[in-house]
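With one protein chain removed, the remaining protein chains of the complex are shown where they sit.
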Amino acid sequence: MIPAVEATGHAAAGVAAVGLGPSIAASVLQVVAVLFGGPLLVGLMAKVRARAEGRIGAPIRQPLLDVRKLMTKERVHAEHASVVLSIAPFVVVASAAVAVAIAPLVATVPALHHGADLFVVVSLLLMGSVALALAGLDPGTAFGGMGSSRAMAIGALAEPALLVAVLALSIQAGTSNLPAIVSATLAHPAWVASPQRLLALVALVVVVLAETGRIPVDNPSTHLELTMIHEAMVLEYAGPELALVTLGEAMRLGLLFSLVANLFFPWGIATTASVPRLLLGLAVLGAKTAAIAVAVSLLEIQTAKLRLFRVPELLAGGFVLAVLAVITGLVTR
Amino acid sequence: MTVALFLGALGLGLAGSLAGATLPARRRVFAAAALSSMACVVAFVGAGEVLLSGRSGAFSSSEILPLTGVNLLLDPLGALFVATTAVVGLAASCYSVGYAGNSLRSRSAAGLLPLFLTTLLLVPAAASVATFMVAWELMALTSLMLLLVEHRHRAEAREAAQWYAAMTHVGAAAILVGLVLLVGHRGGESFADIAANAGKLSPATRSLGFVLVLLGCASKAGAVPLHVWLPRAHPEAPSPVSALMSGAMVNLGIYGIIRVGDDLLGGGELWWWLVVLGLGAASAFFGALSAAASTDLKRLLAYSTIDNLGLVLIGVGAAGALAATGHHRLAALAMLAALFHLVNHSAFKGCLFLAAGAVERATGIRDLDRLGGLVHRLPATTALFGLGALSISALPPFNGFASEWLLIQSLLHGFASRSPATVVALLGGVAALALTGGLTAAAFVKALGIGFLGQPRSPAAASAHEVAPSMVAGMALLAVPCVLLGVAPGLAMAILHRATESGLGTSSPGSLHHGLGLDLAGLDGAIEPVLLVAALLSALGLAWGVVRIVARRGARSAAAWGCGRESQTSRMEYTATSFAEPLQRVFADVLRPDHDLDVTHVAESRYVIRAMSYSGQVDDVIERSWYRPVIGLVKAWGSVARRAQNGSVHRYLAYSFAALVVILVVLA
Partner (left out) sequence: MITSSIVRRLLALRSLVARPVTEQRPRPTGPPHVVRFPGSVQLRHVDVGSCNGCEIEIASAFGPHYDASRFGARLVASPRHADGVLVTGVVTRNMAGPLRRTLDAVPRPFAVVACGDCAINGGIFAGAYGVECDLEQIAKADVAIPGCPPDPTAITEALRGLTGR
């Protein structure tokens, strides 16, 4: 229910007031967890695919090994590029890290939780996408431009679905403050099965597939430049910059999976910043995101990549579902 | 004190105009710019005083205008618009010193620019119908003449001026008729009298009056479908004038709607504001989509103005609808969000237009398909354009993000309204807002990435030089509020509160805390951009430090990887047209691009082709499908009427006699 305008304080079941130290500790734990856990999720998805193909496949920690090796290589800069190409990897990682730090992943009380708005997280993700798109255009190559064009077109269609799905959740909880939405869902377990949540979940899954560049939107392991969307923007990066971009993308994937897990199934998240609760929250988060990663990988195995000009139809479907979620929420209020 | 400051500002503006028209060529631009800058500063101080103290300043005199006199009242709502115009005007004046090429150096141009600025300062302070209309018409005429400054060099400028003249005068006529209807029989044409008598008019009269004023003001603000003059006029005007038009003149359309609807008519009916919301939603979507499909840099910015003003109209409509259904706190929040977005839009759009003008001055090109590589040749301009582009794409921590967040919050909490019509309209507004976010980002990545990054696509772009320091200073002046209001939006909240109260008439104390961030008291929602900036900078610093420590090998410069191809020229780069092609294809039903394929066969056989020529363009679909048929009808009617003019004096005398007889019969 939307609270009366005159009410003061947080609308939902209270987000506990926590000191600065513990909340910063919770944030740091989240960043470290996603920094290492994101690549592990990517490795897990690759492992599931390999097993489905009947082979052993690379170990789950392979992406971390790749990043470690890339740090020892030299940096190569394209001749006609500007400072944008050099700065973009740092912007991708920094925006992903800040989004992870303020979102309620392990605990509902990370640092800055008063200002941890869902739209802030969405905009930080957009910041990373824009930085990468500009970096694709900077060297002046054909593939970079192609990647940027496709990524921005798909982003332009995924953003509306994301915003409206987020709005559906915000209307139900009465606020768009992320920790408050999670706390409210914990306090009202029946919300999880409500029709607007389920519709918003489907819409968000479509958006997450588009934002993380998985099949059916994009093939993350393709070698054919004409089929690339995300890969084409990073063709110019070498060594440490490539490591940063890979890490940043893995952190975005970890963040999106964790948000889907915690917004729709928040049990297990720590509501205070005590050490045992945090560790439990971390373990539960790992289990939930691993389950989501396996589910996404199974979906990828079963589906073929969509032709580029059919992707907007998928995203439009997601948008319609998100609008339906909002309408359902308003009607059943 | 306020009155003295404001009148002083007007006087300085007129003096600047006089200086521009009379001084010799070498001095006139500088003198006019200096005087109009002083006028802007004085006006800003006066408006600031009104906003900070809450006291309005009034002035009236019955001598300046015959029959009606001049009636001025600067209340907080008007003062907000005056302050915004003053900042944009200061930047544009400073910029015009370096920009003045042959076209702006002429007596008429140098004299008209300060006059245009003065009328822009005058309109928000007008407090009677006559003063308002005189100021409005002067604003339209001066901008029209400034638009024609380059008509000798470009035919498009003439065409743009024709469209602009026709639409702005039809709009002004509509506003005049609407205001006259609201004055009614009882006389008293000052705004105070209209507000006092509004209750005595019949609802039909009130509605008709509002709708006419809405049509005129919405056309000025570029609301779809009355927007067709905007993408023609804003690109063709000289850049300081474009910045003033997009950053100050279109705001006055919103001002008119708020003044008449909320202030004079005291809120009005629900359906008025639902119409405003609908216009806003349509403008936002159409503007963003057309911007994403445009390949002309200034036309892209003009469509983006339509988009942002659409968002402001969504906020104004939501505020009016919520107020009409009794949710006054939420209405104040929506109005605050709309005004905040208006102020932010003036800042970043002004900066963007001045930067586009700098590019045009340095390269002579407006077409994105022929620009590129300007980041190396024009670093300051690129940086300032980039800042404006990031602000308009609503990325934290810039001001576009703060105002869009506030707008989304006001719509989100507005869903609490019990009126189903309001809720449906808010849903449409939210959908339009969501759609524009991604499209705007795509449009500005295109503008920045294709126009400024990469390799130059034409010799003119390859040999550009950085522009004069006064131009860079003008752009930088507008970039400051982009950063300041983004990092600390709470600073502007007290001022916006006053303006909202003065506009809506409801006092809503403390619905926003006055810290550095934004905090909706009573509703759950807050952002802290300062802390966000601190976190981002520390994350950037940490990442950079880690890379410095861990990555020991150096860096090397090499050719860009192009699959081992021998030559990597600028012909192989993506152009703006190709960048926009996926979006254009998705929205082909809305944009209806024009394709033309011309195939020439060899004489001997139809199966062998000698040559093919393809041309495609995206023009304004509303202009093509709605306006051209109307223009065709008007022309047809004109040619029918011409048959009555056959040059015979006897027939004309017969017409006069018949008219006289008819009048006598009617009067009898």
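Note that the chains take the letters A and B in the order they are written out, and that residue 1 is the start of every chain.
We adopt the following convention: a contact is a pair of C-beta atoms (placed from the backbone, for glycine too) under 8 Å apart; a residue touches a chain by one contact, two chains touch by 3 or more.
Fair warning: this is a prediction, and the values are worked out from it, not measured in the lab.
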Handout entry: Full-complex contact with the absent chain, from A:Y237, A:F264 or A:F319
Key = A:Y237
Problem - Among A:I24, A:A52 or A:I327, residue touching the chain not depicted - result: A:A52
Handout entry: Selected from B:R553, B:R571, B:R592 or B:R651 as touching the chain missing from the view
Key = B:R553
Handout entry: Where the unshown chain meets subunit B, residue by residue
Key = 553, 556, 558-559, 561, 563-566
Handout entry: Residues of subunit A in contact with the chain not shown
Key = 48, 50-59, 62, 65-66, 68-69, 73-76, 222-225, 228, 231, 235-239, 242, 298, 301-302
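Heads up, the rule we're going with is that only the chains that are shown with their structure count from here on.
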Exercise for the section: Indicate the whole-number Å distance between the mean C-alpha point of subunit A and the mean C-alpha point of subunit B. Expected result: 35
Handout entry: Footprint of subunit A on subunit B - complex, ascending
Key = 292, 327, 329-330, 372-373, 375-376, 390, 393-396, 401, 405, 408-409, 412-413, 415-416, 423, 427, 430-431, 433-435, 437-439, 441-442, 445-446, 448-450, 453-455, 517, 519, 521-528, 531-532, 535-536, 539-540, 543-544, 547, 550-563, 568, 570, 572-574, 578-583, 585-586
Practice task
Provide the residue numbers of subunit A that touch subunit B in the complex, in ascending order.
Solution key: 2-3, 5-8, 10-12, 71-84, 90-91, 93-95, 97-98, 101-102, 112, 114-115, 117, 119-120, 123-124, 126-127, 129-130, 133-134, 136-146, 148-150, 152-153, 155-161, 163-164, 167, 170-171, 174-177, 180, 225, 235-236, 239-240, 244, 308-309, 312, 323, 326-327, 330
